[in-house]
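Can you keep this structure in mind? I'll have questions shortly.
Note that this complex is displayed minus one protein chain, with the remaining chains in position.
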Amino acid sequence: METLEGILSEHPFFSGLEERYLKLAVGCASNVRFDAGEFIFREGEEANHFYLIREGKVALEIFAPSRGSLTIQTLEDGEILGWSWLIPPYQWRFDARAVETTRAIALDGRCLRAKCEEDHDLGYELLKRFASILGHRLDATRFQLLDIYGVAI
Amino acid sequence: MQLDFSFWIFMALPFDLNIARSEPMLPRPFSVKQVVRDTHDTFTLKLQPKGESVAPAFAPGQFNMLYVFGAGEVPISISGDPSKPKTLVHTTRAVGMVTKAMSSLRRGDVIGVRGPFGSCWPLEESAGKDVVIVAGGIGLAPLRPAVYHLLSQREKYGKVALLYGTRSPNDILFKQELEQWRARFDFDVFVTVDRGIDGWRGSVGVVTTLIPRAPFDPAGAVALLCGPEVMMRFTVMELQKRGIAADRIYLSLERNMKCAVGFCGRCQFGPSFICKDGPVFRYDAIRDLFGKREI
Partner (left out) sequence: MSAQLTQSSGHAIIERRGFQQLLDALRSQGYRVVGPTIRDGAIVYDELHAESDLPIGWTDQQEAGFYRLKKRDDRALFGYAVGPHSWKKFLLPPELRLWQARRGENGVEFVETRTEPVRLAFLGVRSCELHAIAIQDRVLMQGKYVDPSYAMRREGAFIVAINCAQAGSTCFCVSMNTGPKADRGFDLALTEVLDADRHYFVVEAGTESGQKVLQTVTHRVAAEDELACAEAIAAETAKHMGRQLDTAGIKDLFYRNYENRRWDDVAKRCLTCANCTMVCPTCFCTTVEDTTDLSGENAERWRKWDSCFTLDFSYIHGGSVRSSAKSRYRQWITHKLATWLDQFGTSGCVGCGRCITWCPVGIDITEEARAIRDSERS
C-alpha cells in the first residue's frame, strides 16, 4: 500500500519541495473517495481544502435557473482541484461534483494557510505552484472563450 | 492487407516524370454513392468515379478539389481509408456557398473531382515512434486517414494517442468510430468539449488540457495537428512544453485556393504554397510566420 508521503512526493505539484515542507503537507493530508454524482464542495461554501485527484473525474459546475447545471471544466487523474482556499474570501466559486467514482488526497487548507503565515518560504513555494495552475486555467479559459470551432479561422 | 506505401510517396512528390499537357483544371465526374449526416452542420460524401475509371490513390493528409455543378469548387481534405481507394470519402462542414450546395447532394448526383493534391502526414517516417494526433473540430477529418493507416499497421508504431477537442457534444465527429477506437487497448482516445451540456459525462475543457496527461514519450514522439489555427498555436505551445521538438510537430494549414496546382497564387503562406508545399507542414518550416498576423 502506498503511503501518503510516497504519493505526495511523487506528484509533480510537490516536486522540488523541501523535505520538511513535504512532511508538513503530509500532516495536513488525508485520503478521500467520492461516489459518482457526489458533490465535493458547493458554490458559496467556505473553501478549506484542495485535492490531488488520484483517479476519476470531477466536474466544476454552475447551476443556472432554466438551464440546469453547466459544466465549466472537468478535472481528471493527476490534476489539482481547488484554489479558493488560498485566496480570500476563501469561498468556493463553483460546485465540484464527481462524475465518476473519484479517489483523491484532500489537503487541509486552513492548516496550510496558518503555516504559510508563519513561514513565508512555505507560502512562497505554495503560491508559486498555484500561480502556475491559475495561469494554466486562465489560458485554457481564454482559449475556451474564443469559441474557435464556432466560426473557424 | 499490406499497403503499397511507396506508391503514395511517389504520388506526393513535387514533380512528375510525365508532365501532363491536359488541362489540370478539368474535373472528373464522380457520382455520389452515399451522404452521411455526421453532425448538424457536417456531412460526409462517399464518391465513386463514373464509368470505367478508378479513383486515384491518395496519401493521408491530401485533399481534392470538389466541384458542384454551377456553384463552384472548393478544396476538401480526404477523410477516407487509404487502403480502400475504390470509394473517395470527404467530410466537410456546410459553411460557404459551395459546401452548402454540396450538402444538398443526394445519392446518384454527379460531382466534379480533381486531385489528389498536396503533401501528406509523415506516417512512413514515424514508424517505430509514438504518434500523438491532436484534432480540433472538423480538423479530425483530414486526420482520419492517418488513424486508419496507423491502426492497420499498428505493430509498426509505438504508443498511439488521439486527442480530440470540439465545441460541444453535438459537434463530435465520427462518434461511433471514436467509440470503437476507444475500445481498443492499443489506441488511447481522449475526447473533450469546450462546452458541456446536460447529460454529457465526458471531459469539458479545451483540447490542450489533454496534452499533459496523454500517454506518449515526448523524447521521440511525432505529433500530427489539424484544427483552427488558434487551436494549433495553443497546441504547439503545449506540446513543446511537454518536450516534443519543433521538427517532430506537423500541422495542416488552410488558405483560399482556386487551382490547387500552383497557378492561382492565392494559397501563398510566405514562401510556401499551401496547395503544393502543404497542406501538411513540419512546424519548424513555417514557425517564423505561423501566428503572425495576416500572412
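In this document, chain identifiers A and B correspond to the written order of the chains, with residue numbering beginning at 1 in each.
Heads up, the rule we're going with is that a residue touches a chain if its C-beta (ideal position, glycine included) is under 8 Å from a C-beta of that chain, and two chains touch if they have at least 3 such contacts.
None of the values given here were measured: they were computed from a predicted structure.
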| item | value |
| --- | --- |
| Sole contact to the chain not displayed, among B:23, B:52 or B:155 | B:23 |
| Interface residues of chain B (partner: the chain not displayed) | 14-16, 19-29, 31, 50, 67, 69-73, 95-96, 110, 112, 254-256, 258-259, 261-266, 268, 270-271, 273, 276, 288-289, 292-295 |
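In this text, only the chains that are shown with their structure count from here on.
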| item | value |
| --- | --- |
| Chain B-facing residues of chain A, complex | 57, 59, 68-74, 76-79, 99-100, 139-140, 143-144, 146-150, 152-153 |
| Chain B - residues contacting chain A, complex | 93, 95, 136-138, 166-167, 171, 192, 194, 196, 198, 200-206, 208-209, 212-213, 227-231, 234 |
